[in-house]
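Structure in structure tokens, see below.
The chains shown are only part of the set, and none of them has been moved.
As written, the chains take the letters A, B and C, and residue 1 is the first residue of each chain.
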Amino acid sequence: MPLLECQSVSRFFGETAVLRQVNWRCEAGQCLALWGANGAGKSTLLRILAGALRPSLGTATVNGAAVGTAAARRQTGFLSHQSLLHPHLTVAENLRFYAVLHQLPDPDAAVTGALTQVRGEYLAARRVGELSQGMRQKAALARALLHQPRLLLLDEPFASLDLQTVGDMRASLLELRRAGLAILLSSHNRQQVEGLLDGEATLERGRLSVSSPEVARA
Amino acid sequence: MRELGEWRIAAAVCARDLRIELRTREALLAMGFYALLVMVIFSFAFSSDASLTLRAGGGLLWVAFLFAALVALDRAFLREAGESSLVGLQIAPASRAAILAGKFAASYAIILGLEALLMPLFAVLFNTPRRADWGGIIITALLGTWALAANGTYFSAMCAHTRQRALLLPLLLLPVSIPAILAMVQATQVYLTGEGMANYWLQLLIGYDVIFTVLAWALADMVLDIE
Amino acid sequence: MASTSSLRSPSTWVFAATLGLLIVSLWWNLIGAPTEATMGTIQRIFYYHVPSAAAAWTALLLNAGASLWYLIRRSPAADALAVAGAEVGLAFLTIVLITGPIWARPVWGVWWVWDARLTLTLAMWVMYASYLILRQLTPPGSLQPRLAAALAVFFAADIPIDYMSIRWWRTQHPSPVLFGGPDSGLAPRMMTALLISMAAFLAVMGCLVWLRYRQEMARGRLAALRQRQLLLEES
């Protein structure tokens, strides 16, 4: 059973069909890229898979559980264009809050772990509202990794990160993939994701074309 | 075990909201002054003659409490607007009822805090009669504020979606709140003047609290639902 | 060395003179002035009540003037004076708000009534308290004094309304005894006591504002030095 399976997912916003019968799957230990022009529907698809948006038609499952159910949410980590962190709280306070929402046994350890993973330990005590764009992206990444999900949905994970951090993040992602996570990421930059991918797909006018389907893991 | 987890989630939501609101000492101070001001405006607007207090004290007190609620409730979901942290709550595997309960608890605590400041001020500024039964008034305040906070949290959550459907809510909420409001005003009046029976109104209030809380709990999934 | 220099400094003498004036005024207030016929001994609180109000308003006017000056010149000294004026003014306003009710209880039979004078005085107290709160809540830097000054000038427009309130509104609060009109006035010995007390309170106010001002200026200089140090430090 693939870790993520998405069957004939469509999504309308009013009269426009942003996604049209999208079928896709992703196995554990795979890292797939989602390409597409601005407004192609990448974020919409990822939001549906993360359970932040309902598909108009079709179904998607994470490890057998329909997206949007608690079982699926527990296994999914989502990085969106927004940080999903409250600007008046510190990074550590924000992360700790999410750790409790995820009912992690040791919230503090989870926070430290996630921050270490993105090399953002120095951010812990800073308020999110005063972070630079790249620092905020790091904190948001830590949020997505916090509960050690089995499926990672990353919407432009490398946007506004500096070269050093991109390198670190690539290494982290490679390690996670090796550990058996399924990773789906959207991007506009081939160079940044080179060497990470097991497959890819492109959205165009709402249709997904899987370019190198189910490439075996390298 | 699962139940325990839910409570822990509610507690975390509540603690976070209180922390955001009351981060600084100045915020607490500002709250105290706010309460003072509301009472000043009131005693000024109603030039506090004693018979007024006797005959309409319950109403005055509750309008003052409403001012307190105004500050707290308006913010309950406004807090989640920036950087879409509402989405963060929605995609977490926490039950929506627990989240709503946490938000409710935070609002309830803030409003009660303000009321605790308002009540002695009211007593002093409006020369409440000696025979006033403050224990009863406090119980009424606890019950009535529960109703306000439960309603308001629900209302605020719905408004967070800013969709057409939210338009209907105040229209629905008002007639729904009227019995509760009637009950709290009347019960307070009875306790202030010592005339009449308060039990009847308290029972109404308790009934209302129970029904509305259960409804809000049951419908939490709907109001916090994704699009 | 430090002690001799502080003895020689003029401020020491000013402080000493103020203390002397306070002692003299204490004698006048308690013994020198005659007991008032209808109100009795409680009327002596008058010599604290009115001078505190005068001191408070002078300090708040200092705050208003300094704030206006800040808006024109952006001088840090003006901002320091504004802070000092607001804090000291608030302290004296507190004394007015405490002595007033103490006086009101035996004379009017209630602690408080909602006439214009009393309400506006309370409102002014809240205003300057929130002025200080706003200062705490805005991020430090150049914005903070600007916002504070803009607020102070706005608030200051309420001071004349409060001052005139006993003239405009018919209030429970007594009409003015100073500058009040032909038939206002005091027994001569009462007037002497009042004037001495007034001088003493104003002197205390002046000393406190001066000390607070100096402290604020020192804080500003320290912050500037710290910035210089931070600029020079590596990393």
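Just so it is clear, a contact is a pair of C-beta atoms (placed from the backbone, for glycine too) under 8 Å apart; a residue touches a chain by one contact, two chains touch by 3 or more.
Note that this is a predicted model, so its numbers are computed, not measured.
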Formula for the whole complex, using the labels of the chains displayed: A x2, B x2, C x1
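Please note the rule applied: only the chains that are shown with their structure count from here on.
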Does the chain-touch network form a line, ring, star, complete graph or other? line
Longest centre-to-centre distance from chain A, chain (CA-based): C
Averaged over CA atoms, how far is the centre of chain A from the centre of chain B? Could you give it in whole Å? 38
Distance between chain centroids, defined by C-alpha means - chain A, chain C (Å): 60
Chain C residues touching 2+ other chains are none
Residues within chain B bordering two or more other chains: none
Residues of chain B that touch chain A when the two form their complex: 5, 8-9, 12-13, 16, 19-20, 23, 79, 82-85, 87-95, 226-227
Under the definition above, what is the set of chain A residues touching chain B in their complex? 50-54, 68, 70-71, 73-74, 76, 78, 80, 82-89, 93, 97-98, 100-103, 128, 143
Residue ranges of chain B touching chain C (in the complex, touch as defined): 24, 26, 29-30, 33, 36-37, 40, 43-44, 47-48, 124-125, 127
